[in-house]
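Supplied in structure tokens, the structure appears directly below.
The complex appears here without one of its protein chains, the remainder shown in place.
Let's look at chain A:
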Amino acid sequence: METLYAITTGVLTACGLYLTLRGRTFPVVVGLTLTSYAVNLFLFSMGGLTTDGATIVHGDGNYADPLPQALVLTAIVIGFAMTAFVVILAMRARSEAGNDHVDGKKEDRE
């Protein structure tokens, strides 16, 4: 299970980062979102993977680590704010520069 989880996180990270290296704004935004998913999964797993656990205190039982959950919860919301800001920045850049290249230039130099 852990192996599978780690591979998934790795693949998502790789795909997300590949997209952030693209030259147009929209794929970069998508890449950032994908990367933030991967990061959230990574952070989440820091407390270990618990099946059928709980973070609700109810006598004794199988508990999941609540701390990474709380951290990831805020990370998800902040991630949304970041995505929103970047994508609207991209729109603004397009309206100012007339194209959607990350450098605001039409011609790609490579």
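Please note the rule applied: a contact is a pair of C-beta atoms (placed from the backbone, for glycine too) under 8 Å apart; a residue touches a chain by one contact, two chains touch by 3 or more; residues count from 1.
In the analysis below, contacts and distances are computed from a predicted model.
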| item | value |
| --- | --- |
| Per UniProt record, name of the chain withheld from view ["Monovalent cation/H+ antiporter subunit A", "proton-translocating NAD(P)(+) transhydrogenase", "ABC transporter permease" or "Iron-sulfur cluster assembly scaffold protein IscU"] | "Monovalent cation/H+ antiporter subunit A" |
| Hidden partner interface residues of chain A, rising order | 1-27, 29-31, 33-34, 37-38, 40-42, 44-58, 63-67, 69-70, 72-74, 76-85, 87-92, 94-95, 100, 102-103, 108-110 |
